[in-house]
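Apart from one protein chain that is not included, each protein chain of the complex appears where it belongs.
Labels A, B and C are assigned to the chains in the order they are written; within every chain, residues are numbered from 1.
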Amino acid sequence: MGTNRLEAFSDGVIAIIITIMVLEMKVPHGSTFADLAPLLPVFLSYVLSFVYVGIYWTNHHHMLHAARGVTAAILWANLHLLFWLSLFPFATGWMGENHFAALPSAIYGGVLLAAAIAYWILQQAIIAAEGPDCLLRRAVGSDWKGKLSPVLYACAIASTFFVTWIAQAIFIAVAVLWLVPDRRIERTLQHET
Amino acid sequence: MGTNRLEAFSDGVIAIIITIMVLEMKVPHGSTFADLAPLLPVFLSYVLSFVYVGIYWTNHHHMLHAARGVTAAILWANLHLLFWLSLFPFATGWMGENHFAALPSAIYGGVLLAAAIAYWILQQAIIAAEGPDCLLRRAVGSDWKGKLSPVLYACAIASTFFVTWIAQAIFIAVAVLWLVPDRRIERTLQHET
Amino acid sequence: MGTNRLEAFSDGVIAIIITIMVLEMKVPHGSTFADLAPLLPVFLSYVLSFVYVGIYWTNHHHMLHAARGVTAAILWANLHLLFWLSLFPFATGWMGENHFAALPSAIYGGVLLAAAIAYWILQQAIIAAEGPDCLLRRAVGSDWKGKLSPVLYACAIASTFFVTWIAQAIFIAVAVLWLVPDRRIERTLQHET
Partner (left out) sequence: MGTNRLEAFSDGVIAIIITIMVLEMKVPHGSTFADLAPLLPVFLSYVLSFVYVGIYWTNHHHMLHAARGVTAAILWANLHLLFWLSLFPFATGWMGENHFAALPSAIYGGVLLAAAIAYWILQQAIIAAEGPDCLLRRAVGSDWKGKLSPVLYACAIASTFFVTWIAQAIFIAVAVLWLVPDRRIERTLQHET
């Protein structure tokens, strides 16, 4: 089985997740700046999550490019990743509506952490299917970003018990870290061909 | 007519169903654990339904792989299946919000039962189009899972009149039963080629 | 430009329309039959609209199969059709929530009428692009269904001023009329090749 339908389905789910998040920005009833102002934290958390989902989409895109076939393990590892991504709209809306309060920020970090682990599992499932010397494994290399991110998310969750804005700073820092797109696979692919 | 556009449309509908379900988890107004706690049953029923929709997607995926063309009967049998799947968000949300009460659990079982029957009808429509000796028929074999599931769903519905948690246990058991992906078609396909 | 991306985009929009309609069936707060009963008309109008959108999807599917290229006129005639289809969830929800009252039924008929006209315009745009002797024109033939439906919708709208259930009967009758899928194009295609 090829990766086409898996990509198409994942694209569909991610496209819906990224768009549904905006529905948490409820249209206010009045038409003044005072009506719009309370939406600012919701908007900011939407921007943050949009960037995160965008990062997942682009990296997912690259990773599946390195896979040649789809096993049952890959199929379910992918659904597992989509499950955690599907919780982004809820976590984003809750954090935004409560102006980045401690518990919602911790939950948001928890969803990010779970998605990062799910991504790593999917990566391992592809490597397991492709063999120990496969393209993806060499492309990923030391995978320092993939290893560092969960640690940072855990720090962010812990920080919400003390100073909440540290968590937000970490979320932004990790997003910036990943915004530099994952060129390793592209580069390795070019070396091969 | 090929199966491509049928698959693409089904993928789209299933991707939306799986994502829309999460909208039933309404963002709470407060930011404490006490605000989050009432969402736990909604979350659990979301996890259950996510797994079910995932199972339908993967098996649908495999089944259409065994079809070479699309007849009007297949087209409408597929839409019929999508209709029942589209009721998952409603049934999931209602069951979750009412903490797995009797009637919502019975309705949830009813939607599962109807979807299982619709899946069987689609399977028969493909076999009818492909001929009595087709790949799908041999791949499906005795189809004990497909025959056992509706019986179990009916038991679950009946159990809601007495002890509700039995219904939940059956829903989980059937999901686990199917989580072992349908390798019959893959295996038969490999024997052929 | 090929028809691929037009089909994919239309599939996406139609898949979302068909799924979003179910969101009008709001999860009730109680868990008894008395809580579920008021949803029956909403459910029935959902079934009716699901069938209509399904009919549009299958016929759209067949029609685009007969087109070889996409002109600007086809692109916008298609978007025009999608616009009217996008009003289905609203019209369906309003009619269902008001138990098939006169005005909502008339508006529902109006949306059906507009969609039928938009479908006809799209058909003419394709025929204009393909030439007077094209496959689609011969396949469509006298197009009695396409000509009769708008007349019946207009009758249904008129009937809402007198006896509302006549409108519902007409809506169901036209759906049944079209449920027999449009085999003309398939047949003509087979004669050609």
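Keep this in mind: a residue touches a chain if its C-beta (ideal position, glycine included) is under 8 Å from a C-beta of that chain, and two chains touch if they have at least 3 such contacts.
Keep in mind that what you see is a predicted model, and the values were worked out from it rather than measured.
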Looking at C:Leu103, C:Leu148, C:Val163 or C:Val176, which makes contact with the chain not pictured?
C:Leu103
In subunit A, positions touching the absent partner:
7-8, 11-12, 14-16, 18-20, 22-23, 25, 27-33, 36, 47, 50, 54, 57-58, 61, 65, 179, 181, 183, 186
It is residues of subunit C that touch the chain not shown, namely 1, 5, 8-9, 12-13, 15-17, 20, 23-24, 72, 75-76, 79, 82-83, 86-87, 89-90, 93-94, 97-98, 101-104, 107
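Heads up, the rule we're going with is that only the chains that are shown with their structure count from here on.
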If I average the C-alpha coordinates per chain and also across every protein chain shown, which chain's average lies closest to the global one?
B
Rounded Å distance, subunit A centre to subunit B centre (Cα mean)
26
Inter-chain centre distance, subunit A versus subunit C - centres from mean C-alpha coordinates, in Å
37
Subunit A residues counted as touching two or more neighbouring chains
12
